[in-house]
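Worksheet for the structure shown next.
One protein chain omitted, others in place.
Right, chain A next:
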Amino acid sequence: MENGSGCLNGSGAADSAEKAQQQQQCPAVQLSERNCEAVRVIGQYLRELGLARSAEALVLEAGCPLESGAAAQFRSSVLLGDWDGAEASLASLRRALWRESSWSEIAFRLAEQRYLELLESGAHIAALCVLRGKLTPLQFSPDRLHRLSGLIMCSGPEELRQLSGWSGAAGGTRQALLDSVEQFFPPSVMLPPKRLSVLLDQAVRAQVSRCRHHNTSLSPDQLTLLADHSCQAAASVPSVCSQVLDAHQDEVHVCQFSPNGRFLATGGRDCVAIVWLVEAAANPPGAPRVRHHLTLRIGEERGGVAWLAWSPDSRLLLACAAEEATEVIVWEAETGDCIKKLKHRDEDSLTTAAWLPDSNHFVVGGNRGHFYLCSVDVGFEKAWDFIRVVALATRREDDGGTAVLAADTFARIRRYRFDTMQDETLFREDGPVMSMSISQDETLLAVCVASAGVHLWDLRLRVCRRRLHGLTHGAYLLHASIGGPNQDFVASGSHDARVCVWHRGCQAGDGAQQHLLPDKLSGHGGLVSCVSWNPRHHGMLASASDDCTVRIWLPASLAAAALAASADGTGPGGAGFSSNGCCSSTVSKHQPPPLL
């Protein structure tokens, strides 16, 4: 028995040695070339993480060496500081280089590392030998050589490290040297550094570019690898109508959220501008609801409210009247006090306006041929003549001044500076411009072009970034709005009584056409003229329609919460609005069905 067990032991030892040998000679699994590459890349990744034994075991079992023998030799020599050995391996690798001319650079770097390490350890004589015997003969980069020879004057390793920007032998510089050398050799000899990390990063970035409703501020290396990235539409894209506001007596033509997201102003043919308050419900948090705040009247001879503009500090509201509008009115939104009524000439038609950043100055204009710079304090200040203005916006410029962007009847979008009286044509559209809207960060301009769609222009690069199609055209004015945390979403009205929402950030890839078609929100009973995104509650959208209502749209997840809150009652001061949130909204097949 003992003998038997002893024999077993003995044969066991012999067996395992044999097995090891066998494995080294013929691996257990036969791998295709692609699989072999994958193993090499994984092995490199493991080694970078510090799991050297796992990497070795992997190489052994798969039979795919990570790199050629000479390269492995070179690597270990460098890491151990065996400079002569490293030089020898490098010489044998010379033939494998992409370009023969990079040889001197590699040799220089190797010698440079040797030189710096010698200096650091205080062996100045040896360092000088390296300088003279190895670095100088290569005749590579005389500037660097000069700087290196200057370092010999350093009094100690600290000063050396500081002056040269080199972090020392122990500071990972040997690995950095290897990383920098890898690029000169083909992958069969040496793998490019961090190959698997690079591949994973590329994959995640590709997923992000295909994400249809990408709405997150996380960077690609924070996203999970375990599942393809795709932002949930339910959380970010409005799809459900949570409120129908029917306080208006006639068609509603304009709706605008204030820049701080607290107010909503709406106006239309009934010559009334209504200010609504946006309240984020306390329980559950984050479900915003709108309630009536003030009703402001403009004179009935004015044909209706044509445009509403909020001052950048969200304190003042400016209203322009329709066609025969000679006067604009400014109110304080909180109290409803009329701060200013501004009129300049009797034959004016002031149908569009925009505020300047100081919340005191504003520009107004129309298609009679003049637009004016005015202020709340002083009134009319300056005029620019002979331009028939269709839409206005303002933008801060690099030198601190503010440019006024005006779209005119010749389909041009031009830039005007009232302080320097300079003007310049920025873009030419290929069809008549109906309206224009600038994003909150002032980088993008959405231009509604009649019978064409919404064109997005980049104001820094001065190019057209996107042409958005899919809205229904007709004879009436439409307005668009840019919203979302990264200015990724564009919404506009449409003649078929639906609200169009696009996600512009999506790269055109496979299925490119699909990504550029809008999601359409149904519910209104008439033409939708104007839409507005809430700048603070991203995903909250208001739309104004000829059916005399304004609808509030929320992402499905928020809407469910908002409806639950409204089930308790209509809220205080609820004159003029109904919490009829249960309206159907047909959305495109790319979205999950609403939670109702």
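Following the convention adopted for this analysis, a residue touches a chain if its C-beta (ideal position, glycine included) is under 8 Å from a C-beta of that chain, and two chains touch if they have at least 3 such contacts; residues count from 1.
Throughout what follows, contacts and distances are computed from a predicted model.
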**Prompt:** Which of "Proteasome subunit beta", "Small ribosomal subunit protein mS29", "Serine/threonine-protein phosphatase 2A 55 kDa regulatory subunit B" or "Protein yippee-like" is the UniProt protein name of the chain not shown?
**Reply:** "Protein yippee-like"
**Prompt:** Given the contact definition stated above, which residue among A:202, A:425 or A:440 touches the chain not shown here?
**Reply:** A:425
**Request:** Taking the full complex into account, find the residue in A:409, A:422 or A:440 that is in contact with the omitted chain.
**Result:** A:409
**Prompt:** Which residue, A:76, A:139, A:167 or A:249, contacts the hidden chain when the whole complex is considered?
**Reply:** A:249
**Complete:** By the document's definition of touch, the residue of A:78, A:204 or A:322 touching the omitted chain is A:322
**Message:** On chain A, where is the contact patch with the chain that was removed from view?
**Reply:** 249-251, 253, 269-271, 300, 302-304, 306, 322, 367, 369, 385-388, 409-410, 412, 414, 423, 425, 432, 434, 450, 475-477, 526-527, 529, 546
